[in-house]
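What you see is the complex with one protein chain gone and the rest in place.
Our next item is subunit A:
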Amino acid sequence: MTLSPGTKVRIKTMVPLGHIRTPHYLRGKTGVVERVLGPFKNPEQLAYMVPAPTRTLYRVRFEMGHIWPDAEAPQDTLDAEIYEHWIDQDAP
């Protein structure tokens, strides 16, 4: 199911090896879907030239004060592109 803009999401804390596009500093953090970008081939397989399934890609917006507790301006935001399989659907 595609998540709608505005949905609160948490990024998984897993640490798989390989070509991963989810930056470490966002793992375990909570943000909000800013927009749905659509289906893209999963770079985690694509990078190794093996069959790559498509995954929905989202732009997720995080608050700086949440990522960095000592942020100079906590209300500033950080947007990043996150693939669906990095979103923890069971998070509260």
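Side notes on the structure shown:
The rule is short, and it goes like this: a contact is a pair of C-beta atoms (placed from the backbone, for glycine too) under 8 Å apart; a residue touches a chain by one contact, two chains touch by 3 or more; residues count from 1.
The rule is simple: contacts and distances are computed from a predicted model.
Per the UniProt record, the chain missing from the shown structure is "Cobalt-containing nitrile hydratase subunit alpha", taken from the list "Cobalt-containing nitrile hydratase subunit alpha", "Phosphate transport system permease protein PstA", "ATP synthase gamma chain" or "ABC transporter ATP-binding protein". Checked against the full complex, the candidates A:R21, A:H66 or A:H85 give a single residue touching the omitted chain, namely A:R21.
Per the touch definition above, the residue from A:V9, A:V32 or A:I82 contacting the chain not shown is A:I82. Interface residues of subunit A with the unshown chain, by the touch rule above, are 21-23, 25, 37, 40, 43, 57, 59, 64, 67-68, 72-73, 75-83.
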